[in-house]
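A single protein chain has been omitted; all remaining protein chains appear in their positions.
In order of appearance the chains are A, B and C, and numbering begins at 1 in each one.
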Amino acid sequence: MEKKILLTDCPDDKGLIAKITNICYKHQLNIIRNHEFVDRQQGRFFMRTVLEGIFNDIIFLEDLDMALPQGAERQLVSAGRKRLVLMVTREPHCLGDILMKGYSGAMDVEIAAVISNHPDLAGLVQKFDIPFHCVPTEELARCEHEQQVAAVVDEYRPDYLVLAKYMRILTPAFVTRYSGRMINIHHSFLPAFIGARPYQQAYERGVKIIGATAHFVTDHLDEGPIIEQDVIHVDHAHSAASMAEAGRDVEKLVLSRALLMVLQERVFIHGNKTVVFK
Amino acid sequence: MEKKILLTDCPDDKGLIAKITNICYKHQLNIIRNHEFVDRQQGRFFMRTVLEGIFNDIIFLEDLDMALPQGAERQLVSAGRKRLVLMVTREPHCLGDILMKGYSGAMDVEIAAVISNHPDLAGLVQKFDIPFHCVPTEELARCEHEQQVAAVVDEYRPDYLVLAKYMRILTPAFVTRYSGRMINIHHSFLPAFIGARPYQQAYERGVKIIGATAHFVTDHLDEGPIIEQDVIHVDHAHSAASMAEAGRDVEKLVLSRALLMVLQERVFIHGNKTVVFK
Amino acid sequence: MEKKILLTDCPDDKGLIAKITNICYKHQLNIIRNHEFVDRQQGRFFMRTVLEGIFNDIIFLEDLDMALPQGAERQLVSAGRKRLVLMVTREPHCLGDILMKGYSGAMDVEIAAVISNHPDLAGLVQKFDIPFHCVPTEELARCEHEQQVAAVVDEYRPDYLVLAKYMRILTPAFVTRYSGRMINIHHSFLPAFIGARPYQQAYERGVKIIGATAHFVTDHLDEGPIIEQDVIHVDHAHSAASMAEAGRDVEKLVLSRALLMVLQERVFIHGNKTVVFK
Partner (left out) sequence: MEKKILLTDCPDDKGLIAKITNICYKHQLNIIRNHEFVDRQQGRFFMRTVLEGIFNDIIFLEDLDMALPQGAERQLVSAGRKRLVLMVTREPHCLGDILMKGYSGAMDVEIAAVISNHPDLAGLVQKFDIPFHCVPTEELARCEHEQQVAAVVDEYRPDYLVLAKYMRILTPAFVTRYSGRMINIHHSFLPAFIGARPYQQAYERGVKIIGATAHFVTDHLDEGPIIEQDVIHVDHAHSAASMAEAGRDVEKLVLSRALLMVLQERVFIHGNKTVVFK
């Protein structure tokens, strides 16, 4: 008996749940968990179905394709381990958290490699016997640098590329190359405090809450579909530096939670939003 | 076009989702929202299906009954307003919150009556033109008092009976009479600090968190299926009294959230637990 | 024995705590609670001292003035009940919460009057035997309308003016008139989604968190010193309307908490920020 996840994303139509679950039943696949959502404004249907049984993928998907409306996307994926490449700069908190969760099995991932534009985090990565690639930016045009990075990434054929505090802006070309597969943690509560030195901005504004946002990177670095957000409380006694320190805790928490959702195939991209079946 | 909610609670079986949604499709009922859960340890299946269309309840339920396994419970309920009777003693915070939410429409209820063993809250209730019944306990045996209370309750035929800080222990006879329809807010984080003066107990133990628990009342007052829980942080500067004050905020929040879930037919009782489709 | 609160706000200097507490000791005033904060970047000292004893205010303050540096502000206030005037438009949730907390004693206030630009909430206010003044905007220039409102406000000489979902922009003249005494609840997580229809904006952006901000109103309506902020989680299943509904719960919570802090004299305005001694 195998376990697979069926992901359906299609125009809404009458009887979709019945049609899809009928085909599962006909194939003697047991439904372990089923989540469904219809965006009625946009007329779009999303369903995540965890199945158990003996799969004949080709015939099952052919049967599905006959039942689903035009414009349907469907995937039958295995529930197992995913492969990540991480991109970092100098800050160890998000990287360290993912390394540790990968090591302990709390996150079911193979961390294939870590790429950085600085050498600082090599020592930490090597402790975990994971390849570390430093691709320095010096004397390189932005697109040349990105080509070098992409060459390293592609060598590892990751399922997802995680920007775990990669502090360099990426060009649309790079972003498009990994569209829907690249996840970023943003160091503040979007859409507030976009841009440089967000904790300094937050400090100057006297906010009582510091947040973080994990999102897919699509066209623009900080504006892709949001997967997860959270906040922590701060007060007048926090300096900009201690706000940043507090922010690091929430950043790593939010990135980890978002990654878990993505790795378990719980996240659909829906225009500039996400559907997350928790 | 009408909107109704189908609630299915039955032994787990293959193809249940397909069977049920087929019948909906055959009756041309559109599925607006569908939540499903299987307790695999206990082999029990729960599904909440929000339907839109033109209903022929009798034939629809007959069709369902033929498809569902032995021991299935199913209900087709309208999504509309529910009728409550509230029971209180002296504290106004939970009562006031429900009165206000009913008044403003934030909670879709008809508050049919408020019953108390003390006269203190009559003034508050009458502001909202709702009948207030004081059933004092003096000179009455416990079961006599409860019979008087039950007589008042039954006059209003409520969908649910809400113990909004009713501070008197109820007998099994009373509890059984309203089994599955009576909701209590417990003034602590169950199962900690069961019994009298929970905030004093919490203060003496030096806890850093105060909680509240909303639950169905079944056999024993504080041990029924939990619907909702939450907490707030306290510290060394809190006295037992200020812990109680803080506790009131979380009590009313938790009771309101639990009620909303129940009123929207999102809660199944499952042995001594609940399944809550949020 | 009386209880009073000494609020000191002055340029930082060596030995300030010693100097101030010496004077308290000399006057045989017992310090019940003391909170102190120094903004070292700005060189500003803040202290809130809860005192118990027999007060000779004039001599005590003279002694203090000799000890404190140039530019010091100090106030000796009684810890008792404050008087509020509330301003509202059509939404009852924040108003209802404050009315109920005032009624039950959870908030130690006298709600002197409620002023609105619409008649909708008259019924709710009158249940609590509080004067309701409708000052309609029709056929009035903005400044004329504000003059009429100010005339009503001033009649009641409130300690604080609370904008409990007053949905009209105020002119700098009005704002200045009540500077440091006017508190607003903003219907989103500042500084994101400033402007019209914030929940629609939040929905379109696909955020996973909805927030609220309580702040003093100074120069510009939404940019004064923040007192309190909080958030609640939302997901893809929320419409703009259900985000607004969820937002209402956090709005009333945040406004209540901010008010409690202000009423207990725990809040100092410090430039465009606040110091809040919780």
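Simple rule for what comes next: a residue touches a chain if its C-beta (ideal position, glycine included) is under 8 Å from a C-beta of that chain, and two chains touch if they have at least 3 such contacts.
Bear in mind that the values here come from a model prediction, so they are computed numbers and not experimental data.
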Item to check | Residue among B:Arg74, B:Arg181 or B:His270 that touches the chain left out of view | outcome: B:His270
Checklist entry - Of the residues B:Gly15, B:Pro158 or B:Gly211, which one touches the chain left out of the display? => result B:Gly211
Next on the checklist: Just checking the interface: what residues of chain A touch the absent partner chain?
Outcome noted: 33, 92-93, 96-97, 100, 103-104, 106, 124, 127-128, 237, 245, 248
Checklist entry - Which chain C residues would touch the chain omitted from the figure, given the whole complex? => result 14-15, 17-19, 21-22, 24-25, 28, 30-34, 36-38, 40
Checklist outcome for this item: Missing-chain contacts on chain B, rising order, are 37, 39, 41, 189-193, 205-209, 211, 225-231, 235-237, 239, 270, 272-276, 278
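One rule holds for everything that comes next: only the chains that are shown with their structure count from here on.
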Checklist entry - Ranked by contacting C-beta pairs, which pair of chains comes out on top? => result A-C
Checklist entry - At the place where copies chain A and chain B touch, is the share of residue numbers found on both sides over half (same) or under half (different)? => result same
Item to check | Rigid-body rotation angle, chain C and chain A, from Cα fit (steps of 5°) | outcome: 180
Checklist entry - From the C-alpha centre of chain A to that of chain B, how far is it in Å? => result 37
Checklist entry - So which stretches of chain A touch two or more other chains? => result 37
